[in-house]
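Let me begin by handing over the structure; questions about it come next.
Our next item is subunit A:
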Amino acid sequence: MIEVRNISKSFGDLQVLSDVSLDVNEGEKLAIIGRSGSGKSVLMKHIVGLLKPDSGHVYVDDQDLCCVPYERLRELRKRFGVLFQGGALFDSLSSFENIAFPLRYFSSLSESEIEARVQECLDLVNLSDVGAKNPSELSGGMRKRVALARAISMEPAYILYDEPTSGLDPETSNTINDLINHLASELKVTSVIITHDMHSVLEVADRVAFLYRQDLEWVGPVAEIHDCANPNLNSFVRASEYKIGDSSTATSLSEPSP
Partner candidate 1 sequence: MLDSLLAPFRALGQYAILIGRAFASVNEIRMYWKNLFIQMVRIGIDSVPIVALAAAFSGAVLTVQTAYQLETPFIPKTIIGSIVAPSIMLELGVVVAGFILAGRVGARIAAELGTMRVSEQIDALEVMGLNSVGFLILPRVLAGIVMFPVLYVVSCVVGIGTGIFTGHIGGFLSVSEFLEGARQFFQLLDPFIGFIKSVAFGFIVTSIACYKGYYTGGGAVGVGDSTTQAAVLSCVFILVADLLVAMLLL
Partner candidate 2 sequence: MQYSNELKVGAAIILAALAAFAGIRFFQNVPLFGSSYALYAEFDDANGLVSGNPVRMKGVKVGSVERVRLDPKTQTVRVQLKLERGPTIPEGSRASVSGISALGGVHVSIAPGPRDNPPISPGSTLPSLESSSSLGRLTDQAPALASKADSVLRNTSATMATLNRLISRPDSDLRQTLTALRGMTNDLEEVTEAEKATIRRLLQNLEAVSGDLRAFTGENGDSLDVAVRRLNQSLGRLNRGLSSFEKTSATLDTITTKLNNGTGTAGRLLNDPSLYMKLDSAATRTNTLLEDFRQDPGRYLEDLTLVKVF
């Protein structure tokens, strides 16, 4: 259970979040949508304590991130898998070593078990044969998927995805969406998915939170996204619809996935 309570954050003169409150329930898949620069990534970093709010609190499993000692915070963080927007792969290590990294430090697996687990994660993101490559030798989309594989390798209770499907072709996007659904249903992972991709939202999300400017303007079940009263959300959704409107998948938008 993640509870965000009235957090505000500004960088110098720039107010990024103001008085944002949000709950993420156990086992649910929450999508955070919003325009570029609306503060989605900043919100995500507050959830894992990488940024401290100017005011307000973030509770993870009833513990206030701003006030727990650093050692406790580290323990809490181990429950998270985080996919950063830019991947944040360690560029000095191979893909394999990147994925094995948390396993080496925080699991008691043997070398062969680690190998097996890494391969398993690579398979999940459709990248069975890039283990030996360095991040710099991978395409942007591949990097993202290796990063995703690293985020899930420890089988965390919470996974935060920062734009998991951006930069991916529709087919690979679907694989990732399926993976997110799979992890949630099989391993009861609580997921927070930050995305611009309305298709992805409809595919995976149980609930949607809409950030606009500094505010969390709308939170609700994904089914209600089309007939909400919020004009900003409406225009955001419509923009996606318009974009995809020409394509054959346009219909899928009007029938939200279960």
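Regarding candidate selection, all candidates are chains of the complex that A comes from, given by their letters.
What we mean here is this: a residue touches a chain if its C-beta (ideal position, glycine included) is under 8 Å from a C-beta of that chain, and two chains touch if they have at least 3 such contacts; residues count from 1.
Predicted, not measured: the structure shown is a model, and the values here were computed from it.
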| item | value |
| --- | --- |
| Complex member in contact with subunit A (any copy), out of 1 or 2 | 1 |
| Residues of subunit A defined as touching candidate 1 within the complex | 45, 48, 50, 70, 74-75, 77-78, 80, 82, 84-86, 88-91, 101-102, 105-106, 154 |
